[in-house]
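Submitted below is the structure of interest, expressed as structure tokens.
The complex appears here without one of its protein chains, the remainder shown in place.
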Amino acid sequence: MADLQALVDGIHADIAARVERGRVADYIPQLAVVDPRHFGIAVTTVDGHEYVAGDADVSFSIQSVSKVFTLTLALGMVGDRLWSRVGREPSGTPFNSIVQLEREQGKPRNPFINAGAIAVADVLLGGHQPRETIGEIVQFVRFLAGDENIAIDPLVAKSEADTGFRNVALAQFMRSFGKLDHPAEHVLGVYFHHCALAMTCRQLSHAGLFLAAGGRNPATGRTVVSRDRARRINALMLTCGHYDGSGDFAYRVGLPGKSGVGGGILVVAPGKASIAVWSPGLNENGNSQLGSHALEMLAQRTGWSIFGA
Amino acid sequence: MADLQALVDGIHADIAARVERGRVADYIPQLAVVDPRHFGIAVTTVDGHEYVAGDADVSFSIQSVSKVFTLTLALGMVGDRLWSRVGREPSGTPFNSIVQLEREQGKPRNPFINAGAIAVADVLLGGHQPRETIGEIVQFVRFLAGDENIAIDPLVAKSEADTGFRNVALAQFMRSFGKLDHPAEHVLGVYFHHCALAMTCRQLSHAGLFLAAGGRNPATGRTVVSRDRARRINALMLTCGHYDGSGDFAYRVGLPGKSGVGGGILVVAPGKASIAVWSPGLNENGNSQLGSHALEMLAQRTGWSIFGA
Amino acid sequence: MADLQALVDGIHADIAARVERGRVADYIPQLAVVDPRHFGIAVTTVDGHEYVAGDADVSFSIQSVSKVFTLTLALGMVGDRLWSRVGREPSGTPFNSIVQLEREQGKPRNPFINAGAIAVADVLLGGHQPRETIGEIVQFVRFLAGDENIAIDPLVAKSEADTGFRNVALAQFMRSFGKLDHPAEHVLGVYFHHCALAMTCRQLSHAGLFLAAGGRNPATGRTVVSRDRARRINALMLTCGHYDGSGDFAYRVGLPGKSGVGGGILVVAPGKASIAVWSPGLNENGNSQLGSHALEMLAQRTGWSIFGA
Partner (left out) sequence: MADLQALVDGIHADIAARVERGRVADYIPQLAVVDPRHFGIAVTTVDGHEYVAGDADVSFSIQSVSKVFTLTLALGMVGDRLWSRVGREPSGTPFNSIVQLEREQGKPRNPFINAGAIAVADVLLGGHQPRETIGEIVQFVRFLAGDENIAIDPLVAKSEADTGFRNVALAQFMRSFGKLDHPAEHVLGVYFHHCALAMTCRQLSHAGLFLAAGGRNPATGRTVVSRDRARRINALMLTCGHYDGSGDFAYRVGLPGKSGVGGGILVVAPGKASIAVWSPGLNENGNSQLGSHALEMLAQRTGWSIFGA
């Protein structure tokens, strides 16, 4: 499939020529120092091919992209009971808004906004110590990607723990409604660490492949979730994966995806491929600006949109 | 495709046996008198077959399903300039909420909440009289469905005009922000009338077929929109088509759809079929309760979900 | 009491020298044309003296100051039953906000925000025609002021009716919650007209004198309300009389007052005097900027603050 490689190279060239790259996240000091000129892309198809370009093998902080993996792990642990803890609706507000939480008595709208992922982290703790749960998450992501070289960046985790006051506020607020089972400090310990996972585009596209292939990673041969659950996770990514820019991403790209403030985006083309892009500059909704452009080009040129042949 | 007919019949039988049917909309007197026991389903495939069951040929008030058609018409008139008037994001609030409008200075979040459809109606007026615009909308829907027997129910339109105070408030509120070009009364005249379109499930599935077939209605042979635009309308239906239940619908059904408080839902299975269901009782989000169930069964059994093969 | 006249003259001189006068209301065309350099002040003491300066005998549109009079009239008609229709709490939001109405199901927070005064107008209608109720309000204000030369400015009333979309939205919104007994058009007819009352500072200070004198106007000898009710209306003016600037006005002036977007403010010094000022330029909360300054000086120099001798 030489075409796909040419396509990926073309996107790389196009992005490289862009001047306006968005704004690198500065609310975590460790993220603010990343060079905005990075760009990576990796496409892993369900039939076993890989197409990469740019900094596809440079690690970056996946941040909120990790919420896809913690959600998958939590669904594996408690199944649909998870939905008593967190909703499945787009929030209509920024990723770190607390207003909705007050209106809905501490139940977050979906697992991909910060409050929702904190609720998922609380479920993952399940009575254990944060260290154990963090270890379990790392193992799970390694298992998904079939790659033992994935780890948490401790500096990023610490930076987030030192400065993530808004997330502390969200957790304590939920706690005040009796919506956390564990101390907020423990829950945040898990949350800050899984957000600090460092991965390359290539690794990320591997880790998401099970969602493109009906729940089973064809590269490793291991079934992760049922076909039905894979679909449902994809649906959540489509409606809620880009905070208050989810509608726009669906409109322009037409594929389920999840972004992180580190500038990474994981996208699923069901039946086709798992795609990861990385460009650190963000748009006004906190999603990678050039990453979104790259994916729009990819979707356009492959015709992979889920909204029409 | 005997299977699909058997499937549709099976769904009909299942729904007929249900006791809990939701609550018929009572905020418009003319809707409140509809018998909650009605159920209809019509599946029109892109290769030209029809599978119907129940009251598939009984007319009902399509209400907000009409917003798909007015959006399509407005995009045809002004193209992407429409997006300066209305956003593309899920609202995170009930269909008739006014709170978001105040926060965002009178610009509605998307074309499928009431305020957004009112903005679209304002665009459709384009300096003309309401009567002309209403006529144009009816002609357009007839053209989409290839059916001259589609008309507005004047009693429903009047009932809505007499009691739709909330919609009047939304329009006047937008006007107060300078966000309507025409008098609120004219805009609402258009809005109340297109919501009062009476159609059968069969007609509705015909009218939506172009969205399942890349923008061209294979039954009439007429191109309505480009392939790209068809995809984008589908994306909007997926993220915003069911008010504050859009995430749940995507999660459970996995197909773009648009519901109306008359109990109808139009659903698009890209590349496969256009589906219309009708059951008057609504769930707490104002979407047809059994209609949603029927579509969940259909999606499950056909595997038509856009989120995974 | 030569001192009080000197004091009033001193305030007039101080205000005349100010350059920064705020911004004349422009949302009603008829208000926008008023010369911002006007300034009037009138102090009528409970023992029968008057001290005026500047344009104290020039008529202006009293706008929301009229809400004190309609509240008084409504309390006379239905007594404490009024409080089932409108609350008694500061709103914490701008004068024309609709957000609180949605949260509290169409019941306005207090009778001095627009929505609350609309609810009061609905009560005043009491099954009659707007024309009759408007006549009754005019008669009541004449009775309060002991002055038959008070009338409504029909151009302002019309201007408001033509452009007051926000108020139409508020009324229709309340109607949609079943919180108006009469058609919104009738209620707004009353509201727009009483807001268009034209009065001079002298007339306004006369009309408010009953509130400074325990419910009885000493100039006319007529009892308007009980001593208790006079206190309570004063309390409402203190906590809610200046929209989202009520706290600041209480802090700086320390007297119950009610402002209007025409630039007038009526203030009550219980046991002492009734004061009216007028300066058309408004501050960011929609209250007369120099009028507020003038009253702060007056309170400072007289020691009339209710918060301490």
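As written, the chain order gives the labels A, B and C, with residue 1 at the start of each chain.
Definition applied: contacts are C-beta pairs under 8 Å (C-beta built on N, C-alpha and C of every residue); 3 or more make two chains touch, one makes a residue touch a chain.
Computed from a prediction, not measured in an experiment: that's the story for all the values here.
Among the chains on display, the ones the left-out chain touches in the entire complex are A, C. The residue touching the chain not shown here, chosen from C:267, C:282 or C:306, is C:306. Of the options A:175, A:202, A:258 or A:272, the residue whose C-beta touches the omitted chain is A:175.
Among C:22, C:54, C:90 or C:286, only C:90 touches the chain left out of the display.
Interface note: of C:137, C:174 or C:250, the residue touching the hidden chain in the full complex is C:250. For the chain left out of this panel, the touching residue among C:7, C:134 or C:230 is C:230.
In the full complex, the hidden chain is touched by chain A at residues 97-99, 102-103, 165-166, 168-173, 175-176, 184.
With the whole complex as reference, residues 87-93, 100, 109-110, 211-212, 214-215, 227, 230-232, 234-236, 238-240, 244-248, 250-251, 254, 256, 270-271, 305-309 of chain C touch the missing chain.
Everything below uses one rule, namely that only the chains that are shown with their structure count from here on.
Judged by the touch criterion defined above, the protein chains link up one after another in an open path, with no loop closing it. Centroids of chain B and chain C (each the mean of its C-alpha atoms) stand 47 Å apart. Taking each chain's centre as the mean of its C-alpha atoms, chain A lies 55 Å from chain C.
Not a single residue position of chain C touches two or more of the other chains.
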